[in-house]
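Notes follow once the structure below has been shown.
Note that this complex is displayed minus one protein chain, with the remaining chains in position.
Each chain carries a letter (A and B) given by its place in the written order, and its residues are counted from 1.
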Amino acid sequence: MNSEHIVGKSVPRKEGRDKVTGRSQYVDDMVLPNMLFGATVRSQIPRGRIRTIRFGPGIDWDEFVIVSAKDIPGKNCIALIGDDQPCLANEFVNHPEEPILLMAHPDRHLLPKAVGAVSIDYEPLPAIFTIEESERRDGIVWGEDNIFKTYLIEKGDVDGIWEKAHHIVEGEYSTGAQEQLYIENNGMIATFDAAEGITVWGSLQCPYYIHKALMALCDLPAEKVRVVQMETGGAFGGKEEYPSMIAAHAALLAIKSGRPVKIIYDRMEDMAATTKRHPSRTRHRTAVSRDGKILGGEIDFTIDGGAYATLSSVVLSRGAIHAGGPYYWPSVRIRAKAVATNAPPHGAFRGFGAPQSLFAMERHMDRVAREVGLSPLEIRRRNFLKPGQTTTTEQVVREPINLEKLLDRALEVSDYHSKKQRFEKENRCGGKKKGMGVAAFLHGAGFTGSGERYLSSVVGVEGCADGSVRVLVSSTEFGQGTKTVLSQIAAEALGLAYENVSIAQPDTLEVPNSGPTVASRTVMVVGKLVQSAALGIRQTLISSNLLRETYTAGEFRAACQNYVAAYGQFRSWSRYEAPADIFWDDQKYRGEAYAAFAWAVYIAEVTVDLTTYSVSVNDFVALQEVGKVLHPLLARGQIIGGVAQAIGLSLYEKVVWQNGRMQNCQMTNYIMPTSRDLPPIRVFFEELGNVYGAYGAKGIGELPMDGPAPAILNAVEDALGVPFDFVPLLPEDIMDGITASSQASFVGAAGGVR
Amino acid sequence: MTDSRQSRARAEISFVVNGQARTVHAYPMERLIDVLRQQLELTGTKEGCGEGECGSCSVLIDGVLVNSCLVPVLQVQGSSVVTIEGLAAGEKLHVLQQAFLECGGAQCGICTPGMILAACHLLEGRLEPTTEEIREGLSGNLCRCTGYRQILEAVAEAARRRTAA
Partner (left out) sequence: MRSNPSEYEMAAPGSLHATVSLLAREPGVWIPIAGGTDLMVQYAAGKLPSRKLVSIWNLPELRRVEVAAREIRIGAGCTYTDLRANQVVGGEFPLLHIAARWTGSVANQNRGTIGGNIVNASPAADSLPALLVYDAELILVSVRGERRLPYASFHTGYKKTLLAADELVRAVCLPRRFAGHFSHARKVGARNAQAISKVCIAALGRLADGVVDDVCIALGSVAPVPLRLTETERTVRGKVIDSDLLLLAKKAAATEIRPIDDIRSTARYRSAVAGNLVAEFLNRLNSERIGTERGGAKEVLAKWNCLPLEKAMESILPCCGSQAWVRGMVARRPLSNESALLAASNETWHNLTPADWMEAFRSHPRIGESRPDDSLSTQSRTVQSVEWSAQEQRTVADSEAAVKIALAEANREYERRFNRIFIVCATGKSAPEILDILQQRLRNDTETELQETAEQQRQITEIRLRKWLQG
C-alpha cells in the first residue's frame, strides 16, 4: 500500500492543466455540424394575459424555427419539486422575462433583431413585488394565498418565557437579492434523434435534475434522455435548477428542427432572466435573562420566492433550521414562510437560506448585547451551544466543539482587543472611523433531514484495462475541486497514486445518480460513497485471488489489468445508507437536521470614510471547524472565494428592481468586487473529524457565505455607533443612516480645520 | 469606398496570431473575440460580459493587453495577436501557467486565460511588481471563484521564478 497520504495534501487540480492552457471545453466552445442558434422571446410585463402575438415585418420568418408551448410533447413544466413553472408561457405570464417563444436560425447574428420583431399584446394584470405586498394579499398571484410553503419549528414552552424575561429584544433584518454572477453565462446544446432521443451538453451542476425535467417535458423514457456536463465556468447554485429551463428550450428547438441547437445567453439576458438569491426578512423577538442568557423567543423568517415555487421550500427549510445560530435556545418558535411575487423565480445560491437567517441572528445578537449591557463577545459566550445541549430542532450536539475557544482563537489572530483599544482612541477625531465585528455561526452539510435518504445516491468506481481506476459520479466540477478531491479519496482508499485515478465526465449515460452537486455534500457524502465503492473494487480483486490483503500500488495495477483481461471492465457500486442514529421528523420538523455541522467564527475590521460614507474591509479573519481538510489549497481557495462573494453581498451587490425587472443587468452597474476591493482574507481551520464524512470531512463550500455580512455590519455599527440591519449596505444608506441618527456628538468629515 | 454594397462585404484581414500569419475574411465590425473563437477556432479566449468589464476576453495586440470583445477586427490588420493558446511552448508551460497550477490560481477556469494574459502583460512591464501593482494590473479581470488571493500569489511566484531563472 502506498504509505504516503494523499488526502490532506494539495495535489494538482485534476483538470488544471487544461484550464491554464485554454484547452478546457466549455459549452460555447463546442460546435456541431449543421448547428442552429437559439434565442428566447420573453415577457416584457410582470403579469398578464397574452392576447396576440405578431411576427413583424422585415424578417424572413420562413428561415426561422419557431417553438411555442403548443410544441411541447409532454408536460409544459420544468419538473422540480412542484410542477408549477411552465417551460413556455401559454396564456398567462407571471414575471418579466418569462419565456414565451423560442426561435432558432443558422446565423446567430439574425436572432436579436428577430426577437425584437415579435410584438406581443398583453392584458396586464396587477402585480406585486415585495414581501409585504404579498403578505397583505392585495392581489393573489399564486395559489390561494401567495404562500409557497410554511414551516413551524417549536421547542420548549415559548409562551411561558416572556414574563420571566428581564429583557425583551426585538429586531427586524433584511437581505436583498444577489446575482450569482458566474463569469460563464448559461448555455446549452441539444440534439434530437428519433432513435436515440435527446442529448444535451451544457454548463450545469446537476445532470440528473435536467434528465428528470426533460423526461417529463419531452415525454421520453429515461434511456432516451442523455445529459452531459461540459466544463462549467462557475455556478454557485445559479446552475442548480435553472439549466433545466435552458436545456428544455434547446431540446424543444432541436426536436422541431431536427438539427443541433445551441443557446448561449449574453450577460444582460442571464442577469435579468435567471435565478437570484431569495430576498429575506427576519423578525426576532427574544426573551433574555438578567445575566444575558437567551430564555427563548420567536423568529419570523420570510423569503421572497418570485413567481414560481421552484426550490423555495428547500431554501426556506435550511434558512429556518439555521435561524437560531450556534446558540442554546431553551425554547423557540420559528415560523418560516416562502411567498410569491412577480419577479423571475429566485433560486439556489451558495448558502441557500442560511446566509439570510444567520445574518439576522448575528445582527440580533449584537442588539441583544447592547440592550443587556454586555459586549458582543460576552453575550455570545453566555449562549454558545455546548456538547450535550440541543439545537433549535432538538438535535443533540455530540461532538466536542468548544465555541468559546474558537472565539478566543479568532480574537487572538485578528488582534481584536488591541485594535478595539486603538480604534477607540483614533475614532475620537478624524474623518475615518474604524470598527471590529464578530459573527459566530454553524452550517449543516448535506441535504436536510431525510433529504439524503430520499436522494439515495449511488456512486461507482471502475477498474480499467490499464490498471487505473475511474470514479463514476454525477457530481460536477465547477471550480470547487470535485474532480480533484474525489480522485484523492479513491486513491487514498486504494493505496494508489493520485495519477492512477481518473474521474469520468458527468454523462447520464455513463455515471449513476450520486445526487446533485449542492448543499456542500460532495466531499462529505459522495466522497464517503466513493471511498466505499473503491473498497469494493479492492474486494473484488482480493476475492478473485488476484491481490493480497496488503499490496503495493504496482501490484494493484497488475491485478486490475489481469482482472479486466480475464473478465472485462468491472465496476463496484455503493449506495447511500442513512446512518442508523440520525432521525428526522418531517412532520414536526424536529430531530437531527444534518449529519454534521461545521462551526465558525468570522471577524471583520472595517473603516468607514466619512467623506464618502464608504466602507472598506481592512482585515478579515475566517476561522472554521470543518471536520478534516482534505486539500489545503482548495479548502483555502473555497473560503477566500466565498468570503469575497459575501463581501459583495454585504457592501456592493445591489439588484435595482423596477416592476419586477432587474434594471442594472450589466457588469458595469451590478458591482462585484475587483482585486483592488478585497482585504487579505485570512483563513484558519480546526478539525474535529466527522464520522459521517469521507476521511472525517464536513462540507465547506457554502459556509463562508454565512459569516461576512453580519460580521461586517457589526463592525460598521462598532465604528459609527449607528446600527444598519440590511444588506447590501451602500454608502448612500450609511449617509442616510448617519444623518437620521440622533447622535449629536457625531462629527462629520469637514467639521473642523485640521 | 464608393460602392456601398462592396463596402458592406467582408474584408480580407491579415494579422499574426500566436506567431502564425493568418488571413480571415470577415466583416470589419466583427469583434476580434468572435473571429478568434469562430473562424480561427481559438476558443481559449472567453466572453463573460461583452462590455469590456470582466477581462475574460483579454488578449495581447502588439504586446498590449486589450479586451478583444471591444476590438473591431479591421483594426487588427497588420498586427500581432497573442492568445492563451500562444503562451505555452508545446508541452512546456509558461512560468505563469505553472504558477497558477501550483498556487491554486484557477478554480472554474473561465477567467483564467484572460487573467494569465493580463499577468503576462504586467510582468513584461515590471520585473518584480509589488502586491499593489499586481492588484492594479489585474483589476480589469473579474474572478468570482477565488477572491483573487491565490491569483495574486501565483503572479508573485511567477515573477520570483522568472527573476531567479
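Note that a contact is a pair of C-beta atoms (placed from the backbone, for glycine too) under 8 Å apart; a residue touches a chain by one contact, two chains touch by 3 or more.
The model shown is predicted, which means the values in this text are computed figures rather than measured ones.
Trainee: Tell me which of B:L40, B:V66, B:L87 or B:C108 is the one touching the absent chain.
Mentor: The one listed residue touching the chain not shown is B:V66.
Trainee: Thinking of the whole complex, not just what is shown, which of A:A504, A:L535, A:L688 or A:M735 touches the missing chain?
Mentor: Of all options in A:A504, A:L535, A:L688 or A:M735, contact with the hidden chain holds for A:M735.
Trainee: May I ask which residue of A:G74, A:G156, A:G591 or A:P680 touches the chain that does not appear here?
Mentor: The one listed residue touching the chain not shown is A:P680.
Trainee: So which bits of chain A touch the chain we can't see?
Mentor: Against the missing chain, chain A presents residues 109-110, 112-113, 266, 268, 412-413, 415, 426, 431, 610-614, 618-619, 629, 632, 636, 652, 656, 663-664, 668-669, 671, 673-677, 679-680, 682-687, 731-732, 735-736, 748-754.
Trainee: Where does chain B touch the missing chain, residue by residue?
Mentor: Chain B touches the missing chain through residues 1, 4, 7-8, 26-31, 34, 50-53, 55, 58, 64-67, 69-72, 74-75, 77, 118, 121-122, 128, 130-132, 136-137, 139-141, 152-153, 156-157, 160.
The working rule: only the chains that are shown with their structure count from here on.
Trainee: Can you check how far apart chain A and chain B are, centre to centre, with Cα atoms defining each centre and the answer in Å?
Mentor: Computed from C-alpha means, the inter-chain centre distance equals 31 Å.
Trainee: Within their complex, state which residues of chain A touch chain B.
Mentor: My answer: residues 10, 12-13, 15-26, 28-29, 180-185, 231-236, 266-267, 478-481, 633-634, 636-637, 640-645, 666-668, 672, 674-676, 678, 680-681.
Trainee: Where on chain B is chain A touching in the complex?
Mentor: It is residues 37, 42-51, 53-54, 56, 83-85, 87-88, 93, 97, 100-113, 116, 134-136, 138-152 of chain B that touch chain A.
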